[in-house]
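Every protein chain but one is kept in place in this view of the complex.
Order of writing sets the labels: A, B and C. Residues in every chain begin at 1.
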Amino acid sequence: MMQAVQVARRLAPRFAARAADHDREGTFPADDFRDLREAGLFGLMVPRELGGLGATFGEYAAVATELARGNGATALVFNMHASVTGALGAVTEELAEALGMPNEALAARDRLLRAAADGSWYAVAMSERGAGARLSRLSTVYEPVDGGWRIKGSKTFCSGAGHADGYLVAARSAGDPSVVSQFLVPAGDGLAVEETWDSLGMRSTSSHDLHLDVTAPADRLLGGVEGLALVVAQLMPHWLVASYAAVYVGVARAAIDAAAEHLNARDLGGLPAVRARLGRADAAVAAADLVVAEAARRVDEAPGDAETNRWVWRAKLLAGTTAADVAASVLEAAGTAATRRGHPLERLYRDARCGSLHPATSDVCADWLGIAVLGGDPDRDGSAPRW
Amino acid sequence: MMQAVQVARRLAPRFAARAADHDREGTFPADDFRDLREAGLFGLMVPRELGGLGATFGEYAAVATELARGNGATALVFNMHASVTGALGAVTEELAEALGMPNEALAARDRLLRAAADGSWYAVAMSERGAGARLSRLSTVYEPVDGGWRIKGSKTFCSGAGHADGYLVAARSAGDPSVVSQFLVPAGDGLAVEETWDSLGMRSTSSHDLHLDVTAPADRLLGGVEGLALVVAQLMPHWLVASYAAVYVGVARAAIDAAAEHLNARDLGGLPAVRARLGRADAAVAAADLVVAEAARRVDEAPGDAETNRWVWRAKLLAGTTAADVAASVLEAAGTAATRRGHPLERLYRDARCGSLHPATSDVCADWLGIAVLGGDPDRDGSAPRW
Amino acid sequence: MMQAVQVARRLAPRFAARAADHDREGTFPADDFRDLREAGLFGLMVPRELGGLGATFGEYAAVATELARGNGATALVFNMHASVTGALGAVTEELAEALGMPNEALAARDRLLRAAADGSWYAVAMSERGAGARLSRLSTVYEPVDGGWRIKGSKTFCSGAGHADGYLVAARSAGDPSVVSQFLVPAGDGLAVEETWDSLGMRSTSSHDLHLDVTAPADRLLGGVEGLALVVAQLMPHWLVASYAAVYVGVARAAIDAAAEHLNARDLGGLPAVRARLGRADAAVAAADLVVAEAARRVDEAPGDAETNRWVWRAKLLAGTTAADVAASVLEAAGTAATRRGHPLERLYRDARCGSLHPATSDVCADWLGIAVLGGDPDRDGSAPRW
Partner (left out) sequence: MMQAVQVARRLAPRFAARAADHDREGTFPADDFRDLREAGLFGLMVPRELGGLGATFGEYAAVATELARGNGATALVFNMHASVTGALGAVTEELAEALGMPNEALAARDRLLRAAADGSWYAVAMSERGAGARLSRLSTVYEPVDGGWRIKGSKTFCSGAGHADGYLVAARSAGDPSVVSQFLVPAGDGLAVEETWDSLGMRSTSSHDLHLDVTAPADRLLGGVEGLALVVAQLMPHWLVASYAAVYVGVARAAIDAAAEHLNARDLGGLPAVRARLGRADAAVAAADLVVAEAARRVDEAPGDAETNRWVWRAKLLAGTTAADVAASVLEAAGTAATRRGHPLERLYRDARCGSLHPATSDVCADWLGIAVLGGDPDRDGSAPRW
């Protein structure tokens, strides 16, 4: 599996070479995704028995960091696919039984994972305008119809919209609004992309709006039972929180590398202020990298444990703040010339700013961790709704 | 004169309303400059006896901050004009005599200032690729010809290129390379703009390259004597350092205002983390504002004094670092929605990052001030060439 | 009045020479106070017509900063005296009338101020264990008795306890607990000092506990009317918040001076990292100094105005955080040798840490200012009781 990291490391320079264009135009890095498919990385989180690479979360985090050294936006979209396949792959038979999942639901799950191993990838269509990612406020609704599930509604921030082979969609039952279910809706008719994504950073994630008026096949209800959505969200906080962290560590490291290359090319490495900035940046990123790896390792060993979750939140906090601080500091080390559009640092500075802003923001993370330090239950005692 | 500040305050919302478009397209805010002309602000630094407003440096700093609350890029370009007219206006008869300026040079100077009061504005074409703003490394050359001065060379970072009525150009004598002189070259034939400016922030300053192959009228040699350039640079460090500071204070204040408006509109002002960020930002910007005003006050009272210069460097350091820090923090307070292109905070965040990067960078300022604290002569003992 | 600043500047080196001993032993700087008396500074805030210097708040702030460059602890205790005399001196005849103060109360007030001009000084005994400085929770009680007011209770953090000539004491009426009054209790029998003060920094303020079981003369009820205490507290927030600020600016400046002297003596001023630390520290302290001066100026011009109060809170926030940050950074610049007890930086580092901790702490200040930025009423909307 270290092999997947090697593959990611090999792909990164290609991604980096295309990143400036995609950033400027706000285009989706379809070429990067072609490379990912050909390299077999869509099967990264798919169990080996279903044809995948069977990566652990720790291995995934390392892959994500390497991809992000090439293009953070590509890594972020890939993160969504890895989250979906990882969460699906993590449903053991015991868990399935405990959740009351029918047998055919596991079979349907297997089909989705095999398809991923064969080169399909999935996006996530969870957020809605006004509701954010909070499942408790969704307005997208579904109802059973002949041949499956009719789903109607609009999603925002759907990274990779228009490019994925399927979309993880959360919706509320038209019959019983207290029931939220999740579907893996295939790409095709009934889905319309509205190009709304035009952002400071991570511009090529194509996180556009997605309008749904579609019938999903019956077997695309995840878990095979309505109402499993909230359960999954609570079981898998690391997918909602931590995988971003690995990406932003990669972005931060890319910023240091770009600054060093820029400064060496101009023979400015002798300036003490420059060295001080790079040295402090290097230590900070190395630390964030370890924290992400530790969080990932614990997710593999003891998913959902209180101590595991603490590392997950630490990882989210540190990766986001470190990326933003490091990019700002090394940009200053590099100087005005590096602020020209097309220069890698110009893009990385904007990309890096976004890590702390993804929910949970750094302020929310700090609050969560502070409650834990004080012996409280951060999932209950926080001052603000978190999802 | 407080009247000019009122005028600037009145113009700022108009500038703000246009800022997003100019930023996105990288277009010059010609409409803002039309407003400035109509408001009579091109004569801000022109002595009253020559038809201007005769503003002090302190008054100018206040005007610059207000304009920057509307559009930092407009204020930065205006700063160049104010620098040129301010420096010209500051040449007293005593100084002129001391410098050996012939009488007709003062008369020529007066014509330039009157023209400004009548609605002309001047840009600065000082920097060159490879030489930065260091006069000691210029490659643009001039020689006397029939009808004036033949000037050949290429300049970079010429803010407002293609839009100004005249350009302050530094060049080296073809006959004696140790002699550097300055010219106020009229717009027109012989000047070619190459659109190279495409930057992270302050995108609408149009700080393009300017290629010169032009004959300037004889009276456009500033001071009327060759070789005055370096002298002026040393007499007027505040124009090279401090006027940027006023602009970045305005940008920082605009960021706070935009964040407050954004948060109030979403009813998020009750979040403690949001309030903490805004409160600390407010104090920091208020402090930077006072430092700029104090530096400006001392420039008026005791230009060139050691203590005055110290305040000038403090102003440059604090305005730049404060703007960048404040914009980053309040953007985090405002959250992801404010990173959408077109949102004022998205632009202000990029604009604010540039203050510390303009020479002298914050690291150079800190070094300069540290030497002063230790009782050294910072203009001599610094580790790096500063210009 | 600039004269008083000169006097303070002259006294500071003497204070500095004694500071190490007082700090080590935790002894009160009685010698400094002898100097202050002889220099006439106890009358600083006493109106000229009552024999004092009639200083403005702005002048007082400048004096406090200068004194603190010598010994922050001395300046802090002096601050209490200045607060008391300043608040008493600020009661105009109009205000007295509005508050319903009887004529003899103004006469009594005048006697206290004349005594100060003649060499008496007053301490403040406001805080109580458990209640902090919140008047709403006091447990010290008073009742009218023959010959005056019987006062019983215990106070904490009474700076200068055992050394002052009088103590401003807040107490609650035994008859009606909703009534809080303030007394200027003369030193002497009935007051017992318990030596509880033993602190990280500002060790020589002797901010011990004061136990009262005493009868104060009838004319020592401030204002001559029971129940004026809360009113005064609300009219004079600057005395409760801002005068600390001036002291901590002086402490921060002293830290820079001590570091520069230390480094020059060891010929270490050439190290770039050292210069960067001193330079950034210098700019930060210069800024905090201006903010304090601006707050003080506005207190003189428009006391109690919303904008004045904002400057007061900014001053408190910036002075405290700047002092702590600056002292920590320049101590690192100076290195291990400066951590030896007896070295000025060792003491200043500890002293400087206390500024943000005095109520209102920096976190409370940030919250207050954040509410103001958002257009709220920070005196009402804050999340925590502030006094």
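To be clear about the criterion, contacts are C-beta pairs under 8 Å (C-beta built on N, C-alpha and C of every residue); 3 or more make two chains touch, one makes a residue touch a chain.
Computed from a predicted model, the values in this text were never measured in an experiment.
K.L.:
When the whole complex is taken into account, which chains on show are touched by the absent chain?
P.N.:
If we consider the entire complex, the absent chain touches A, B, C.
K.L.:
Which of A:165, A:346 or A:367 touches the chain that is not shown?
P.N.:
Candidates A:165, A:346 or A:367; residue touching the omitted chain: A:367.
K.L.:
Among A:202, A:221 or A:260, exactly one should touch the missing chain; which is it?
P.N.:
A:260
K.L.:
Of the listed residues B:272, B:320, B:359 or B:378, which contacts the missing chain in the full complex?
P.N.:
The single option touching the absent chain is B:272.
K.L.:
Can you list where chain C touches the absent chain?
P.N.:
Residues in contact with the chain left out: 198-201, 271-274, 277, 324, 328, 331-333, 335-336, 339-342, 346, 349-350, 353-354, 356-359, 361-364, 366-367, 383-384.
K.L.:
Just the residue numbers, please: which parts of chain A touch the chain that's not shown?
P.N.:
Touching the missing chain: residues 256, 260, 263-264, 269, 272, 274-284, 286-288, 290-291, 294, 310-311, 313-314, 317-318, 363, 365-376, 383.
K.L.:
What chain B residues would touch the chain not displayed?
P.N.:
272-273, 276
Here is the rule we use: only the chains that are shown with their structure count from here on.
K.L.:
Need the most distant chain from chain C, centre defined as the mean of C-alpha atoms.
P.N.:
Here the answer is chain A, farthest from chain C.
K.L.:
I'd like the Å distance between the centres of chain A and chain B, where a centre is the mean of that chain's Cα atoms.
P.N.:
The answer is 42 Å.
K.L.:
What are the residue numbers in chain A that touch two or more other chains?
P.N.:
Residue numbers touching two or more other chains: 272-273.
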